[in-house]
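All remarks here apply to the structure that follows.
Left out: one protein chain. Kept in place: all the others.
Chain nomenclature is as follows: A, B and C, assigned in order of appearance, with residue numbering initiated at 1 for each chain independently.
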Amino acid sequence: ERGSDGNVSIIYWQAPSIMNPYLSGGTKDIEAASMVIEPLGRYDPTGALVPFLAEEIPTVENGGVSEDLTSITWKIKEGLLWSDGTPFTSADVVFTAEYCMDPEGGCAQLAKYSGVETVEAIDDLTVKVTFSQPTPNPYGPFMGGQSPILQKAQFENCKGAAASSCTEQNFNPIGTGPFMVTEFRPNDVISMEANPNYRDPEKPAFATVNFKGGGDANAAGRAVMETGEFDYAWNLQLAPDVLAKMEEGGMGQPVAAFGTLVERIEMNMTDPSPDLPEGERATVAHPHPFLTDLNVRKALSMAIDRELLVEVGYGQAGRATCNLVPAPALYASDNTECLTQDIEGAKALLEESGWTDTDGDGVRDKDGMKLSLVYQTSTNAVRQDFQALIKDWWSQIGVETELRNVDSSVFFGGDPGSPDTFQKFYADVEMYANNFDGTDPQSYLSMYRCGNEPKPSSQWQGENINRFCDPEYDALLDELARTGELEERGRIAKQLNDMLTKDTYTIVPLVDRGRVSAHSNTLGGVQLNTWDSELWNVADWYRIEQ
Amino acid sequence: MLDHAITRIENLRVEFETKAGTVVGVEDVSFEIGPGETVCVVGESGSGKSVSSLSLMRLIEFGGGDIAGGRLLFDRKEGGEINLADVDQDLMRTIRGNEIGMIFQEPMTALNPVFTVGRQLTEGLRVHRGMDRDAAEARALELLREVRIPEPERRLKQYPHELSGGMRQRVVIAMALACKPRLLIADEPTTALDVTIQAEILALIDRLKRETGTAVMFITHDMAVVAQMADRVVVMFRGNKVEEGTAEEIFENPQHPYTRALLAAVPKLGEMRGKPLPEPMKLLGKDAVTPKPIPGTDEVLLKVRNLTTRFPVKGGFFRRTIANVHAVEDLSFDINKGQTLSLVGESGCGKSTAGRSILRLVEPMSGSIELGGKDIVALNPRDLRTARLDMQMIFQDPFASLNPQMNLSDQVAEPMRNFGTLKGKEMEDRIAMLFDRVELPRSFLRRYPHELSGGQRQRVAIARALALNPKLIIADEAVSALDVSVQAQVVNLMMELQAELGLSFLFISHDMAVVERVSHHVGVMYLGRIVELGPRAAVFEDPQHPYTQALMKAVPIADPRKRKSEKDLNFKPIPSPIHEVGYEPGPSEYDEVTPGHYVLTSDSGY
Amino acid sequence: MLTFAIRRLVLSVPTLLFISFAIFMLLQLAPGDPMAQVPLTVPPEVKERMRQALGLGEPPLVQYGKWLVQMFWIEPQVLWDHWFGTNYSEGKLRVISWQTRSPVMDIVIQRMPQTLWVVGLSYIVGILIALPIGIYSAYRQYSVFDQAGTFVTMIGFSIPPFFTGPLLIVIFSVQLGWFPSIYDTTLVVDSWADFKSQLQQMIMPVMVLALQTTAQISRYMRASMLDNLNQDYVRTARAKGLSEAVVVMVHVLRNSMIPVVTVIALGVPAIFGGAIITENVFKVNGIGQLLITALFANDLPMVMTLTFIFAFLIVMFNLIADILYGVLDPRIRYD
Partner (left out) sequence: MACLTRGSVMTDPVPIAALQDKEPSAPPASKWKDVWAQFSKHKGALLGGGFLVFITLAVLVGPWVWPLDPQALDIRNKDLRPIYTALWDGEAKVSWGHPFGTDNLGRDQLAQMIYGGRASMAVGWAAMVLSLLIGTGIGVIAGFFRRLDGPLMRLTDLFLSLPILPLLLVAVTLFRQPLRANFGPEGGMFILIVTVIGITSWMPTARIVRGDILALKEREFILAARSIGTKPFKIISRHLLPNVLSPIMVSATLGLATAIITESALSFLGVGFPSDFPTWGKMLADAVPRMEEFPERVMLPGIAISLTVLGVNYLGDGLRDALDPRIRGR
């Protein structure tokens, strides 16, 4: 029964700063907002699409998606009310699209609306989205936590440049979700209470929510599993032994789930040498002196013991992988050859291709060039442990490594003026994790297209981080974009994945990183979901009586 | 009378535990003080005078001392005689401030700076007499009247720093007298004060003693003060009493060699009567050479004309100059080669400023200074530095004028290094020679100032001043801080150097007796002006200006038969030397009474 | 005194302007980007759009000018409106945080209570512990108490709070379960039970911070007492027959407090500045936490405003310390 279970306390060690996902791309903000505002449909823990505000998920089969893949028509559930009691209509959906697509608004989710030509209300409960070209995956707009529906009445005056002056709206959006905000303290606490107009009269079971932010993963885990002060803790990126020790506290337990997030090492195909003039450094004009040698890249990969990395860094929240696209099953290649470490093989490979230690300093060289690498990543305890281990293995095969870690706000900051961003790639190899939204890897794989590399002329923007370039790969990408049939798409995607990983070792995947969160033993209904907001089913949560 | 002595000290011995071992502050001292009697304790610095008095108050414990032996008998008002050496601190508290009052040496620091005078005065009354606030304040007012502070009502509300040194010392006296003590201990109550104020304070203590019959233990090292105050005298030397007797006995028939040496070292005002030229003192224990007068020459070395120095007083929002301190006003004098001109006057009359202006350590506002024909005022900084080769300065405080972190030979070498006059071996030889000259053992070369006594330090300062062979030395209160015996030695040293090297001195002092001894010419300063200038004999024997006359009267003479009485004193408070911007005082006009003897005729402010 | 205060106050205006400019330029030079927290799945063009929307494209001087106007012209108007119900500030753009898209000053004001409670209280507690320790150690110099006090305060000085904090949490929250490990900033004290929980959640952060304050202030107090205990006026006071308690606690203490009070005043801005590490460890989410999250999120308007407020407080309390000195010590006159 609604409100019968009292209060639930949730702790996010990164504090939400805003409740409007369109103004912030941050996971913490999107997930906090997902308790209040909802999209038309969501992904469930298996990656399958489930309707939320829509009657059903439109597909080609049920006629919701046009045959030529250029439009999608959503049917909205009847009788939906906003938390202020007004009816939910297609006008709100249309408005949401307008809101995000306004060129001056700085919408963080604009990519979800790329290719969208028009969004129109057919009637009060029907919305049609038309794309400018055939779109095999038309579930960008209004799908998932990133793209929830805003109330037109509330946000009408907040479009474009006015977006940031609507503090009240951004902190207290009116939604259709199970809860509504009573007090929002940015970067600190959100207090919520049950939405009296929620569509299921039985839900949510909790009357109030105390959503605390701030601190660190360690403290959050402790508060749930050791002291029992909180019911749910998000994203516990902790070493496995630390997590295990916390679990001994007996107040709660960790839960894990896997998505598409892969921790990988990227090889720089261009020369990052500081001796090059600024503007030419790490550009395609100068190929990398030795990483362009396939055998070197392969040897580097062979020397790594991925299972050990998992054990040290992630425990149950990680799986060793050789793939860039580890899930869903349809797109995941079955490549496992990299999982066994082969130091001797790596040595032999290097030896074979002429890399020998001529001067006896333990570092292989060829033509006066040493196998000496700069290995950078962002500052983070687990990544630093990985660096240390990998440096050790590489030194065993005669490769010298200099480690560098950069503050993550700089590393991922994309400031074209900073030499330390991952896009500039002023290092030989770098390690980070990336994933894709939803379940379709097309745009993810398109990142490695020729010409998409960060370069001075594009203000160092671009997603082809390792400057990979293969016309064959590009041709295959075009084919993928034209293909609508799922099996075929899966085949092409696997082939693309293999080209990047096991064929060329341009990208060396290490660990398929799952998500670990923890909930107290008295909290029921938690279904950890990595495809959407973790709090996607918070309406179903309840208190277990003990 | 002695049977009813108020206090009897018997075989007192005080020890201090220090890091270097046990130090004996007082070895063996016994004396007694009767009611209505003033016993002066004399002796030089470190002889144990303060330690004895603090023992009597049992305050010595707080300074780390310990009464190791002897008895301190004190006759209480009721309850008879007790031994203060072994009563507990609780009982002592009821005696301190109540039955024994104490006046301390430094009026500047003896009062708590953050409480008003009224508060500090009433504190003791409220503790010992159980008075309430109003009663205590009434009594405090009465006390302030007794010590003759002007405007006593206002003083109660003031803080110590708002009072002059003399007034502060009177407050301390009032505090000591608050509960009508049977015994008053005065530890060098006037040493830090000007002669005029000293005279008043001495008169005050004397009057109070006569009126209330209090016993007074008066500690001093100034024999002139002893002569003025004492009924009986106790002479201390290195922790021991060496002689005791009535004032006349001690002054006229000293028995112990130390007492005799001490007395011989005391310059007495009027001693030089009839001798036109200064001559060194005859000291005991030194080689018995007869002192020779020092004639000097008639050649003018330094010529100062209309020297005026003012210090700006900044204030207001823009920190503009809102007033000026007229420190030196229209000063003119000459100094001949090989002769000494003394400037005397009360504290704050501008003596030091005059000296410093001549060296241009402070910039004079106008006037001319000619040293050997060179115009000092017109020199640029570089030439000025070279010009200072010819003039040097010795400062008052031997503890402050030497850098505590440099060894002595470096300090003496510094001027030579600065000007590069001598180098290496030659310089070392000269340093050694200078040390010999000022009679410091060469073993002192590598020592540091803190290891030396005040007199020794002052001799280092003299050696430093001599290092460059200057023609003129400005001695700013160079001997004021020293013990009499040491003072005499330093004065003699300076005069010998003058005789030998033909030095000229500008001798700045407030001690008339010393000035009489050393000067060829004397200038009396008041409020930045010279009110009287002339040959020493003329000024001392025939003072013309009323201020000079008053000053002469205030100086105590080291002879118990020439005591001054209170009614001789008439001093007006000195007016402020601070004037609005734009205030231009008139020029000084002098009347030449006898050749070379000038007396100010224009307004001096006195 | 008044002219002195006014003069210094007026002089501090250019100083503060210069400081604000220096801080602004420094932050401009700093690397990092407010978009760093946006997931990698968001394409660069979109990030570029978002940057433009934040006004990042404008030249730094223009940005600085805007900030100046917003901070010194519009914000005071808002305050005025808030107090007097007028509406001068209507529709004018305030200093907006990039992270939260809300006015920076609102958040600052929201954070003030917990910061003042925890950091301020710890300062007071620290001082209250430090003064007696300092006084007694000086009075009994080189005694066992003095030695032990010195030792303990130095230990307190030398252990970083990111060590003591978690240590206390492990002992008192995890093992004993006495105090919560997470501070609840929404707690409103209106009953004894609330008051008790408020006390419980404050006790650990307050103690951690107080340890540092105690260490420093007690050192100052001791030194200042030692200076004064040897002064002549103390002997005079004793010679008057006053009891030791009065001599030490009235005469000496009053004088010794002069430098200590100014030192205490100089430490006050740090209270408003929060305590970054301690707030983080105990999740107090005060100003310190605000600053550090803003820094890591590259929220320049927030960082700029906070550091400027901090600079302002430092300059003001420097002035206050100077004036206090004059008030406490009758010898000092400013004119």
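The criterion applied here is as follows: a residue touches a chain if its C-beta (ideal position, glycine included) is under 8 Å from a C-beta of that chain, and two chains touch if they have at least 3 such contacts.
This structure is a prediction, so every number in the text was calculated from the model and none was measured.
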Which chains here would be touched by the one that got left out? A, B, C
One chain isn't shown here. Among C:I133, C:I277, C:L290 or C:I320, which residue touches it? C:I277
Per the definition of touch given earlier, which of A:Q384, A:Q459 or A:N521 contacts the omitted chain? A:Q384
Among B:V26, B:M393 or B:V515, contact with the omitted chain is made only by B:M393
Given C:L61, C:L79 or C:I155, the correct residue touching the omitted chain is C:I155
In the complete assembly, which of B:L121, B:L402 or B:M525 touches the absent chain? B:L402
When the complex is taken as a whole, what residues of chain B touch the one chain not shown? 18-20, 44, 237-238, 252, 257-258, 260-262, 264-265, 282-286, 288, 356, 359, 361, 385-386, 388-389, 392-393, 395-397, 400-407, 414-415, 418-419, 439-441, 443-444, 446-453, 455-456, 461, 464-465, 467-468, 485, 489
Taking the full complex into account, what residues of chain C touch the chain not shown? 15, 18-19, 22-23, 26-27, 29-32, 147, 150-151, 154-155, 157-160, 162-163, 166-167, 170, 174, 276-277, 291-292, 295, 303, 307, 310-311, 314-315, 318
Residues of chain A (touch criterion as defined above) contacting the omitted chain: 218, 238-239, 241-242, 245, 274, 308, 312, 379-381, 383-385, 387-389, 391-392, 402-405, 407, 410, 417-420
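FYI, only the chains that are shown with their structure count from here on.
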The distance between the C-alpha centres of chain B and chain C, rounded to whole Å, is 51
Nearest whole angstrom, what separates the Cα centre of chain A from the Cα centre of chain C? 38
Measure off the straight-line distance from the CA centroid of chain A to the CA centroid of chain B, and report it in whole Å. 87
Could you tell me which residues belong to chain B and also touch two or more other chains? none
Could you say which residues in chain C touch two or more other chains, in rising order? none
Contact footprint of chain C on chain B as seen in their complex: 57, 59, 62, 93-98, 101-102, 104, 106, 109-115, 123-124, 127-128, 159, 161, 172, 175-176, 178, 315-317, 319
List the residues on chain A that touch chain C in their complex, please. 11, 15, 17-18, 20, 23-27, 103-111, 161, 163-167, 170-171, 183, 185-189, 191, 210, 212-216, 219, 222-223, 226-227, 229-230, 249, 407-415, 417-418, 420, 423, 432, 434-437, 459, 461-463
Chain C residues touching chain B - in the complex, by the definition given at the top: 3, 6-7, 231-243, 246, 251, 254-255, 258, 328-331, 335
